[in-house]
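Note that one protein chain is taken out, while the other chains of the complex remain in position.
By letter and in written order, the chains are A, B, C, D and E; residue numbering begins at 1 in each of them.
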Amino acid sequence: MSDALSHVRSDGSARMVDVSAKDVTSRTATAQAIVVTRPDVLERILDGTLPKGEVIATARVAAIMGVKRTSDLIPMCHPLPVSSVEVDIAGSGDRLTLTVTVATVARTGVEMEALTGASIGALTVYDMIKAVDREAVVADVRVLEKDGGRSGRWSRS
Amino acid sequence: MSDALSHVRSDGSARMVDVSAKDVTSRTATAQAIVVTRPDVLERILDGTLPKGEVIATARVAAIMGVKRTSDLIPMCHPLPVSSVEVDIAGSGDRLTLTVTVATVARTGVEMEALTGASIGALTVYDMIKAVDREAVVADVRVLEKDGGRSGRWSRS
Amino acid sequence: MSDALSHVRSDGSARMVDVSAKDVTSRTATAQAIVVTRPDVLERILDGTLPKGEVIATARVAAIMGVKRTSDLIPMCHPLPVSSVEVDIAGSGDRLTLTVTVATVARTGVEMEALTGASIGALTVYDMIKAVDREAVVADVRVLEKDGGRSGRWSRS
Amino acid sequence: MSDALSHVRSDGSARMVDVSAKDVTSRTATAQAIVVTRPDVLERILDGTLPKGEVIATARVAAIMGVKRTSDLIPMCHPLPVSSVEVDIAGSGDRLTLTVTVATVARTGVEMEALTGASIGALTVYDMIKAVDREAVVADVRVLEKDGGRSGRWSRS
Amino acid sequence: MSDALSHVRSDGSARMVDVSAKDVTSRTATAQAIVVTRPDVLERILDGTLPKGEVIATARVAAIMGVKRTSDLIPMCHPLPVSSVEVDIAGSGDRLTLTVTVATVARTGVEMEALTGASIGALTVYDMIKAVDREAVVADVRVLEKDGGRSGRWSRS
Partner (left out) sequence: MSDALSHVRSDGSARMVDVSAKDVTSRTATAQAIVVTRPDVLERILDGTLPKGEVIATARVAAIMGVKRTSDLIPMCHPLPVSSVEVDIAGSGDRLTLTVTVATVARTGVEMEALTGASIGALTVYDMIKAVDREAVVADVRVLEKDGGRSGRWSRS
């Protein structure tokens, strides 16, 4: 792993690092975010007693659209043609876990896309539960694994 | 505090809740996100040995611009005229804390704007350090306090 | 009703018409779009045999987000603070009807917002069924009623 | 033609389908939208008595820009590098027809881009004539033909 | 006129300055940008020999849409409800002048909106003539006058 901050030039100024010479390869990344709330709130989001339980679906759509806005939001991110997004949302106890997997065929990886999607999805859940649990927290936004490109497969130990 | 999910109708379908009848008042909210990394990485971001140390400034700008994109990203959020954003970024040990305070004069509050700004700012830091610490995590994205509107002042206990 | 095209100046050039002197009042508009497909496709979208039937929820979210993007998409539209969006989606025979109601408190009306939301919602449905019915059509995108402002209540005869 | 909804997983949840393994090929699609208004309104838009008759030009620009925003608006659409857009607008009687042709060299087709451009263009026309014909309707938004990719050439029968 | 940079805090860090306490008043601003090209290029853009001479109309639409994107592009700009945009484009010799006038009723002024619209309009002209005059320049982007708010009317001397 490099010792330098790639997005910073030698004088400390920011840049979008040049990826022109990198290979176009299949790349994937998976990231996760966790919404910590009260068990009764989680139950209400997840149960099937309402004919349309759209909190989860709304968070999923927000995550997918958030993935596509990444390079618009994160200043030094490269725009790239996202080729797949899958969002899994599962709850247990007081924790709702959003797991976002993104794929591309491009010159650079998609971990920022996966992280941004997971974050936006989790914030969307917070927005929809804040009237009943203002103290809910988004915890542990992190990359779980990535694959493709020169550095190959990596997964969080 | 309400017992119902405000953004969900009685059949479970999602909606943008009607705020037309709420008063236009001054509202503020403060939220925070924490980037957990290695102390040596934090040092490199924060020290003044480079003439331009733009990681922090880049995160600040990203947070401010992220605040303004909130209603574009979070499906049920109301667009509103943000009237102020301040972003404080401070580090200690292995933790960099981003604190975002947003103000508006509007019919609804700005906690989602503060949370979105803090998240985008923290992801921007991750983007700039991921080449040296892929395992860094964004933790504890949460509202610290909010003020204004019918429910008045609230701060996290 | 005026005899002139309000968005065009006397020499024929386009402008965003000045609404500065109009009153800030509550305004609502309802618009609709219809997706015409095959009955068997409609059934598959609407039935409850799958645990998560997210086509409808995805279209609803897209419609709500589309409402908020209206002034970004329609060149002469004024940006305004949308204060409510409700999206009803109902099917019968070979037709799925999306009905979008938007409210604001502003100097100008929201019929373009309602139309844009209905259109984007309907296109989202098309996107999700096109693999099984490429010939589906979005028909009858139109304003059903509007209220508020100087011209008062109007509904399609 | 497939029997399954490609954007929906086996449990009914939405996803952006994986196109990573599809070939990068030249693809085109043509879609159309029709604005139905009164003949006298159509005449006013189309005639050449004003030195600048910018209603048509404004709709054309909106359609082209709308094409480029498609993946931002339609949740499950893939972002792709649009390589050409042509917009033809022609009127007769009470109908103004917008025909949008989009090309790309990518892993997936551009019919959603063509449809979105045609819809946004038609809504832009409605916006500019609504002061004189509130009852105008956008009718028959549909794909006329598409070409490229594994499924080859298709045109509406 | 103030002696301090309003968008910078006492430690030099950037902020979006707080306008919550400022009055909501009618405000206008006019800005201009000049495209300097060859006289023969200017003639081709402006003459009426083609049935549709859409370079000017396209620049006008781009300027109006650019006005509405200002707070999305300029980091410290406040979002505000633009209530009018007029764009005049006139040429003479080797210079095409774009003059953009913006109005709002808000807590802060619209000179950045007028400047951004003029710049985007001018760049749009460059884009459309660059195949015949790559050396064209956008010169003299500047505020001509502004009115409204505490500082009242100002015009460039």
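One rule holds in what follows: contacts are C-beta pairs under 8 Å (C-beta built on N, C-alpha and C of every residue); 3 or more make two chains touch, one makes a residue touch a chain.
Just so it is clear, the structure is predicted and the values come from calculations on it, not from any experiment.
**Q** Can you list the shown chains that the absent chain is in touch with?
**A** A, B, D, E
**Q** Decide which residue listed in D:A31, D:V82 or D:V137 touches the omitted chain of the complex.
**A** D:V82
**Q** When the complex is taken as a whole, what residues of subunit A touch the one chain not shown?
**A** 9, 13-20, 71-72, 75-76, 78-81, 106-107
**Q** For the chain that got dropped from the picture, name the residues of subunit E it touches.
**A** 1-8, 11-14, 44-45, 50-55, 57-58, 61-62, 65-66, 69, 72-77, 111-112, 115-116, 119-120, 122-124, 126-132, 134-143, 154, 156-157
**Q** List the residues of subunit B that touch the chain left out of this view.
**A** 48, 51-52, 54, 56-58, 60-62, 65
As a convention for this text, only the chains that are shown with their structure count from here on.
**Q** Which chains are in contact with both subunit A and subunit E?
**A** Chains touching both subunit A and subunit E: B, C, D.
**Q** What's the rotation, in steps of 5°, that superposes subunit D's Cα atoms on subunit E?
**A** 180
**Q** Name the chain whose C-alpha centroid is farthest from the C-alpha centroid of subunit D.
**A** Taking each chain's C-alpha mean as its centre, the farthest from subunit D is B.
**Q** Let me have the rounded angstrom distance from the C-alpha centre of subunit A over to the C-alpha centre of subunit B, please.
**A** 16
**Q** How many angstrom lie between the CA centroids of subunit B and subunit C, rounded to a whole number?
**A** Those two chain centres are 30 Å apart.
**Q** For subunit B and subunit D, what's the span in angstrom between their mean Cα positions?
**A** Taking the mean C-alpha position of each chain, the two centres sit 36 Å apart.
**Q** Indicate the residues of subunit B shared as contacts by at least two other chains.
**A** 13-14, 57, 61, 65, 69, 72, 75-76, 79, 81
**Q** What's the contact topology between the chains, one of line, ring, star, complete, other?
**A** Contact map by chain: other.
**Q** Run through the chains and report each pair that touches.
**A** A-B, A-C, A-D, B-C, B-E, C-D, C-E, D-E
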